[in-house]
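Notes to accompany the following structure.
Only one protein chain is missing from this complex, and each of the others stays in its spot.
Residue numbering begins at 1 within each chain, and the chains themselves are lettered A and B in the order written.
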Amino acid sequence: MAMKTEPFVVNMGPQHPSTHGVFRMRLTLDGERIIDADMVMGYLHRSMEKLAEERTYTQNIPFTDRMDYVSAMTGNLAYVLAVEKLCGIEVPERAQWLRVIMSELQRFASHSMAVGVFANECGVWFTPLMHMFREREKILDLFEMACGARLTTNYMRIGGVSRDVPPEFMPAAYKLVKELPKRMGEYEALLLESEIIVARSRGIGVLLPERAIACSVSGPMLRASGVAWDIRKADPYAAYDKVDFDIAVGTNGDVYDRFLVRIAEMRQSIRILEQALEMMPSGPVHARIPTATVQPGGAPSAPLALRPPVGEAYGRVETPRGELGFYIISDGGPAPFRFHIRSPSFINLTPLPELVRGITVPDAIVILGSIDVVLGEVDR
Amino acid sequence: MPILAHWWDLRNLGNAASALLDRIEAWGAPAWIPYVVAGVIGIVGCLTFLLLSQLSFIWIERRLVARMQNRIGPNRVGPQGLLQPIADTLKLFLKEAITKRSADRTLFWLVPIVILSPGLVAFAVIPFGDGMVLAKLNVGVLFLIAVASLNTLIVFMAGWSSNNKYALLGAMRTVAMLISYELVQVLALLSAVLFVSSMNVSDVVGWQSHFHTWLLFLLPLAAVAYIFAGAVEINRTPVDIAEAESEIVAGYHIEYSGIKFGFLYTAEYFAGFAVAAVMASLFLGGWTAWGLEEWVPGWLIFVTKVYMVFFIYIWSRGTLPRLRIDQLMAFAWKFLLPLSLLNVLLVGGEVLVWQEGGYEAEVVLPIFAVVNWAVAGALVIVWGSVLGHLRPERRPRRALLTKEVGVIVYGQPEPGV
Partner (left out) sequence: MDDAGTVTAFWILTVITVGSALMVVAVRNLIHAVVFLILSFLGIAGLYVTLSADFVAVTQVLIYAGAVSVLILFAIMLTPRAGRDNTETFLRLPALLLAILVGFTIGFVALDADWAIADRGSFEETASAIGEALLSKYVLPFEIASVLLLVAMLGAILLVRPEGAVEE
């Protein structure tokens, strides 16, 4: 017996506690089931790609902090790698290891937030988030020691890092890395064994590996679908080819697997940090880069501006969200000709409409939480 | 020493009340005046308890939840933040009360007033101490259930009158939840009533005091079912689906602002205290505590028990995630309801055996307790595995760790914990 019902359109966002920022989804609901989902993005668009064409290469580094504001170090690193590839600059050893340490600390901090917010969406109302923020606060204190800022770090420079870490950094980092495994054990016990979280996330939002590859999904979302692809191993940068770690892969492609992959990556980060803190050599932290003081033609131009040779380069890193890539075309001037950002959150959102079709609203929110988007990156 | 009949004996506040009533009668008033005055005293007493508890629990709950979350909680307003409830109430009074033009005005204004009644009226039959009951109803337990069922209607009216899709969604979910869990509630309380052979709440408390036991020890399944069903009736986590903040942004009270929202919030606390009071009276012995009530006032013991049960609700709010609505309903209809029915059957059989055999209570009650706990444990495990709650897919796992790049491991068997 069919009842005459009519579907209605519900707007989720842009103001909504669970959409990770100003993200809007227009859902067409039939009762509680979603028939169709339409994503509306761009509420945080700041036209970074165009603004970067007016500024020199070094002045563009703070932009990269503000895109993925939750993991600023890796954003800096991706851009700086691209420019180094373009110029052919060799980065000294110590800088490579510092880059690894900062990236892994940032990965741990970002995943703490992602996992905590995911639990928040399952309804736990902030308790695991607040507990995980304990460790994140300590990591942010380390960042403050190293570069003076907690969130928008602006630490990497073309040819190395901006400055060496102060003497109190290493003991503090050692202390932190020693107590992290115990904390991870606590969080795993609290979250992984919780039957309600398992029931809320098992079998939801399954993304098949072929579809994930077709949508260019990357990061924990791709690895949870079963594809073992990690840029740190596939295309190693910084000192990642010198440390020993595993790639965490899921076998089911559902929300629970993405959650598991992030927790396993946190453990692998601890492992990398332990090795890096041991193996870091001393030395300079910044390479001498050629800068032009005289423009071809005689007149002095903007002093100390780096003028890369004409060409293009693509530099990519594995951020906590996926593959962040910068495609830079240089025309020989002090500012880039084209500055394109391949942001992982934006690309990872591609399969969202087909994932949420046919399920209920609470599950859709859990799936959105599992993709782990940062709107600064999506909208740039 | 036994509770004296003097008006100054604080252990039974009813003495003061009856002394006052005798005085009024001595003045030669018509017969109905002491009756009305007794009623008014009882109402004022219940209201005082509820309002004071609610004000203090605004602070207590926020501090407790904050400590569970590694934070401090309110500590700015007044010493240690103790004036926080007053600040909250003032803020709610001063807020602009927005009423949508398309909302159903009469109902919209009626709901905050009416929603306070179920929580308040439930306290009429709950004994605070020896003889400190507002209404000694012979059908007290049934009265409690009837009053709880009125909550369903009011929530629906709140959602409907807001004329808002989110509110309606929240209201429909809530009504479905409340109806399902009313059945579980009734069956849980029924097994308690079966043991005592009386629906009078004072009789249940008296039975527990007479046999020096708590019904919690004798009826574990009923107590747990009632705590869970009570949590559902008052819309708290893990089942606060009606007001799931991270999903539909406050559900049925999304359109209420200002003091109207304050009333809805208060009503949630009142209902919470009512459920905690029912749990304390029926399963935890009410105002008696194995003879302690001769030194400590009975109402103090009762209030402590109510606060302890409410603490369990605060604790689960700070810790547990939220269930989805269909999982919650499946849990009620497939798990709790059959188990409660079996429990009633078992308890009925036990009472029959006891009354027909004429055994001594000291012999029979421990046997019943052991049998009930064993059956409860066995039923939960067996029925849980039949329903698939213990299936391997439901168990927690770990991610696979590999060093090869580019392989696809989708569909492989997963490593265990």
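Heads up, the rule we're going with is that contacts are C-beta pairs under 8 Å (C-beta built on N, C-alpha and C of every residue); 3 or more make two chains touch, one makes a residue touch a chain.
Predicted model, so just to flag it, every value in this text is computed and none were measured.
Student: Looking at B:Ile24, B:Leu47, B:Leu64 or B:Ile145, which makes contact with the chain not pictured?
Tutor: Of these options, the touching residue for the absent chain is B:Ile145.
Student: For the full complex, which residue in B:Ala66, B:Ala122 or B:Met157 touches the chain that was left out?
Tutor: Considering the complete complex, B:Met157 is the one touching the chain left out.
Student: Identify the residue among B:Val65, B:Val175, B:Leu365 or B:Val409 that touches the chain left out of the display.
Tutor: Answering carefully, the residue with contact to the hidden chain is B:Val175.
Student: Considering the whole complex, which of B:Tyr35, B:Phe93 or B:Tyr359 touches the chain not shown?
Tutor: Of the candidates B:Tyr35, B:Phe93 or B:Tyr359, B:Tyr35 is in touch with the missing chain.
Student: Tell me which stretches of subunit B touch the chain missing from the display.
Tutor: Interface residues of subunit B facing the absent chain: 31-32, 35, 104, 106-107, 110, 137-139, 142-143, 145-147, 149-150, 152-153, 156-157, 160, 175, 179, 182, 199, 326, 330, 388.
The rule is short, and it goes like this: only the chains that are shown with their structure count from here on.
Student: State the interface residues of subunit A toward subunit B in the complex, per the touch definition above.
Tutor: Residues in contact with subunit B: 8, 10, 16-18, 32, 119-127, 129-131, 133-134, 192-200, 202-203, 208-209, 224-230, 233-234, 246-253, 256-257, 260-261, 263-264, 268, 360-363, 365.
Student: In their complex, what parts of subunit B are in touch with subunit A?
Tutor: It is residues 68-71, 165-166, 169, 237-238, 240, 244-249, 317-327, 389, 393-414, 417 of subunit B that touch subunit A.
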